[in-house]
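In this view, the complex is presented without one of its protein chains, the others remaining in place.
Naming follows writing order (A, B and C), and every chain is counted from residue 1.
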Amino acid sequence: MTTISSRAPAWRGIATALAQRLLQAVLVALLVGTLCFFMTRMLPGDMAYRIAAGRYGYDMVTSAAAEAVRLELGLDRPWLAALGDWWQRLLQLDLGVSQVTAEPVMVEIERQLWPTLRLSVLAMFLSLLVGPLLGVLAGLKPGGLLDRVTLAVSVVLRALPSFLLGLVLVLVFSVKLGILPAAGHDDHGSIVLPALTLALGMAAVSCRVARDAMVQVRGSAYFAFALTKGLSMRQALLRHGLRNVAAPVIAYLGVQLVYLVEGVVLVETIFAWPGIGHALVHAIFGRDVPMIQGTALVLGLMFVLFNALVDTACAFIDPRRGAGHAA
Amino acid sequence: MMTNPALAVEDLAVLHGEQALVRDISFEIPAGGVFTLLGESGSGKSLLAQAIMGNLPSTLRCEGRVAIGGEKTPAGDQSSRHRGWGRRLALLPQEPWLALDPTMMVRAQVAETYAVVANEPRSRARMLADRALASLGLSDAAHKYPFMLSGGMAQRVAFLATHAAGAPLMIIDEPTKGLDADRRGEVLELLRSAQAQGMSLLCITHDIWLARALGGRLAVMLEGAMIEQGEAAEVLAAPRHDYTRRLLAADPGSWPAWPAPAVAPDAHPIVQVDQVGKSYGRQALFSGIDAHIKAGEIVAVSGPSGSGKTTFGNIVLGLARPDSGSVQRAAGLALTAFQKIQQDPGAAFAPRIRLRQSLLDLVKLHRLDWGVLDALLARMRLAPALLDRLPHQVSGGELQRIALARVLLMKPALIFADEPTSRLDPVTQQDVFALLQEHLRDARCALLLVTHDADIVDRVAGRRIDLGR
Amino acid sequence: MTTAYSPSSDLVLDEAPRRLGRAQRAGIALLVVIALFALFGPWLVGIDPARQQLERFLEAPSLAHPLGFDQLGRSMLARLAHGARLSLSLAAISVLSAAIPGTLLGLLAAWRGGWLERVLAAFADAVLALPGLLLVLLLTAFTPGGFWPLYVGISLALWVEYFRVVRAASRILLASPHVEAARLLGFGPVHIVRRHLLPELLPRLFTLMRFGFAGAVLAMSALGFVGVGLQPPTPELGVMMIELLPYYGEAPWLIGAPVLLLFLTLLGLLLLAPEREAA
Partner (left out) sequence: MRRPAPVRFRRALLAAAGTALLPWHAARADDRGQPHSHVFTAAAADVLTVVGPWEMTGLDPSRAGYMFARMEVVETLLDVDGRGRLQIRLATRWQVSADGLEWRFTLRSNRRYHDGTEVTPESVLACLRRAHGRPGVLSMAGIRSIAVDSGAIVFTMARPFAPLPYLLTHSSVQILAPASFDARGNVVKIIGTGPFRITSLSLPQQFNVERFAGYGGLPIPGLVQRARYISVARAETRTLLVESGQADLAFSLDPPSIRRLQRSPKAVLLAEMLPRTTFIKLNSGHPLLADVRVRRAISLCVERQGIARALLRDPDLGATQLFPPSMRAWHDPSLPPLRTDPLAARTLLEQAGWRLGADGIRSRAGTRLALTLTTFVDRPELPLIATALQEEMRQIGIAVRVVIGNSSDIPAGHRSGALQMGLVARNFGNLPDPVATLLQDFGPEGGDWGAMGWRNGEVPGLLQRLASGTQAPPAQQQADRARVAAVLQSELPLIPVVWYRQVCATSLRIDGASIDPYERSYRISQLSWK
């Protein structure tokens, strides 16, 4: 038992964590850059043709069009010079020009970032609303009906590809009930179904995390102490239960972000949501490497950013983490 | 008109199926009185406390009657007693460190009881909490989280949180477990002041010193039954029951002093510690410590808690590096010549490996003779069948003896014993020390001892290294 | 109250016999059935999964053909059996090829500490933030054709999880009293890993692996979704899910079959766990 006499150096803990995230961000950028560079060089087939197909539609791809593209983009330059160039531009945050639309990648991403952020934040919010609540209820009575039902549902959700889950939701809420738009982005409420699709996938897991945390909290000494102190079950849960359940749930959110970022790619495509994930899929179709790089980079950085937020939230909920006490 | 007793227990029994874990318990605590339950772990004293609280695991059943402040309820009707929690009866749990919400500041945890249980307005609850914290010298801790507190502070905070709603009866579970002499004094003072405010106390402990100091009435528990009950002073002075006598004899205060081992004054030390210092973060733990330990010597490391006693021992063992100074082992000692006995024997064995396997690995590694180990275990009075269990399936005392046997098997030159018995009952503790003494003498092995118990140091150690400043 | 109730070992000394719970037995039975289906199904069904009878497209299930025919008039049961064999074995390989290096690196990082640990951790963090699709794409760029590189690519993205879990847990374990004791007793790294670390790590690794298993198959369907990894006519569960998606209305049993198989596999793996775990 170590005694720490000074007040919580929570801020210092957070600062270290954020510095670590910054390093992570830089590394992600370099990694994405290198991978994309090798992808340009390694993808089978002629890059110029691929780009031309993306630009003019596949009926219009001709050798002449491809030659024009080759000249325009300098695709025939030597490797090493190209790599050096690549790195330099990346570090200056110059992401280049989309090979399909001939617009700067930055401009495209600016356009797509906001919808994606909106979607993922809402998804995260919904998943936190649904998952942990059900998890806490299930955890109050381990082995009870709700516990079993949520377990079964979470297994089903984890075995279901997200495009299938999205489809089911659309069939129910748009086709059958007619209360929500099936896709698109400018109708009222059109964000709900894609967000729900992502949220359910995440809630399937966070529900179980919350359930286990609740079981643990219910068995903890401080929860028992709260009760013997004279708090009612309800008071003890609200004052001591939920916050302690929240700590692992929020911490787990950091892990779930992987799911979120990958889920965004599929869900945006199936719901025609004009975000980064959708753009990544199209860039992959068109083998538009600058765009692949840009979108992958943004998705990666988004992951890092959300993780930093999760770190901070954790530090505030559980002061031990802020002080760097819990591993 | 007679005042009702604070607590009256009649024919209380706790059953697991048909097996009675606690039986035939009847006693009474007058208003403002003190009642101490003395016994070792497994004697059922904690179960008894839980039964009175109405807090037994659902697999256990309870019979008899419990009256709190005159309100008599069947002991089996546990939930009816829940309403009195905090208001009419309170519980000060053992390990107060774990009992405080790790995510909540100290003041809020104390104020909470005022506000929620005693229904004070929020601002007044905060004010009362501040006042209560100040009364126990905890003003500085008000805005700290539990993990920043020392064990003693946490205990006082837990006491305040328990006490805030003014329950007239308090059950106190092992309040001095693992505390050193100074801290035990603080606890005693705390309990005495509570009593002075008119509270009735039911104190569960294996600490004879505390029982004696608290006074009042006392009962000794063994195997779920009360074997002796009476005024504390009388029972402790003239125990009638054989077990009580043994229990009292096991108190380190009554141990005979160990004879000083024969150490040649010119013998070369097995380890030479020169001017070592160590810091933890920015805080210096100790510095400039010298120690020369010779074969067969028994040296105690003393100092207040947090002064780095364990760290010092680990530096001697070579497990940790000092920030300054040097540690030199005598030449020619095997790498395994320095061994350690841990505070928690349960944590000293690979948790998912059977004990026999762990020991077999050791015997194989050093090409030892299993027969030697068998003999050692026999001398430790350990049944060989125990080895087929997992560590957590063996009692603490037995496990500590197995740990001792494992260490002795290595024929060590020095053993660092870090609070080797602080988690054991007095009788078991005495046992372990007796075995330790016997083997140290035979093997001419040195002992570096860390213990919070000043009595043990007095009886056992030849000299001490003081880390405290 | 749990704090006060510290069951002395004397009370619970009867060693709990290591009998399997009902759930575990159900899980094992389920997995055995699936494994048998994957192993012997292709042989039992005895129909060439590539053989197409265009005139029987989307034929509904019948007694002779319990899962009917797919959009090209190929026997769905034969395709499911072959797909199960391929996907489950590749998923197992991908899980192992993520778990083994991830675990070894995690152990190495925790054991060595210092700059090596920091470098590995930073690298793992970066890989974690990398969209997994990118890695798989790169690998397909190097080696086009076949499902192998795809599954290896998936494991390239997944090893990080194992690394992180193993590293974090090992750091705590390596600082624990029992490892300290083992070191003082003269034991080397092999023994400490085998007796002290692995027994503690394996349950957690097993949890990760179970979900990694289902995740690998789902990742294949995600790849199929973006048009990567289609290898006709080889049946593969993940790709089948995306290929059969358009027929969800007309012939729901077609897409239902691979999804149900994956669900049962995951359920079996979940039931297998000694206690329920969340993640």
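Odds and ends about this structure:
Criterion: a residue touches a chain if its C-beta (ideal position, glycine included) is under 8 Å from a C-beta of that chain, and two chains touch if they have at least 3 such contacts.
None of the values given here were measured: they were computed from a predicted structure.
From the set A:V26, A:L83, A:L113 or A:A183, the residue in touch with the chain omitted from the display is A:A183, counting the whole complex.
Checked against the full complex, the candidates C:A26, C:L72, C:A122 or C:A168 give a single residue touching the omitted chain, namely C:L72. Only one residue in the set A:S120, A:T269 or A:Q293 touches the chain that does not appear here, and it is A:T269. Only one residue from A:I14, A:V130 or A:A221 touches the chain missing from this view: A:V130. Among A:L83, A:L117, A:V156 or A:V192, the one in contact with the hidden chain is A:V192. Annotation for chain C: contacts to the undisplayed chain at residues 1-2, 50-52, 54-55, 57-58, 71-73, 144-145, 227, 230-233, 245-250.
For chain A, the residues touching the absent chain in the complete assembly are 44-46, 49-66, 68, 100-103, 111, 122, 126, 129-130, 133-134, 136-137, 140-141, 167, 170-171, 173-175, 178-190, 192, 224, 227, 232-234, 237, 269-272, 274, 278, 281-282, 285-287.
As a working rule, only the chains that are shown with their structure count from here on.
Rounded to a whole number, the gap between the C-alpha centres of chain A and chain B is 48 angstrom. Chain geometry summary: the mean Cα position of chain A and that of chain C are 21 Å apart.
Each of the following residues of chain A touches two or more other chains: 220-221, 224-225, 227-228. Annotation for chain C: residues touching 2 or more other chains are 1-3. Of all residues in chain B, those touching chain A in their complex are 53, 55, 82, 85-87, 90-91, 93, 95, 97-104, 112-113, 116-117, 143-145, 147-151, 158, 161-162, 165, 167, 280, 283, 305-306. Residues 1-5, 7-8, 220-222, 224-231, 235, 239-240, 243-244, 247, 317-320, 323, 325 of chain A are the ones that touch chain B when the two sit in their complex. Residue ranges of chain C in contact with chain B, taken from their complex: 1-6, 8-13, 15, 176-178, 180-187, 191, 195-196, 199-200.
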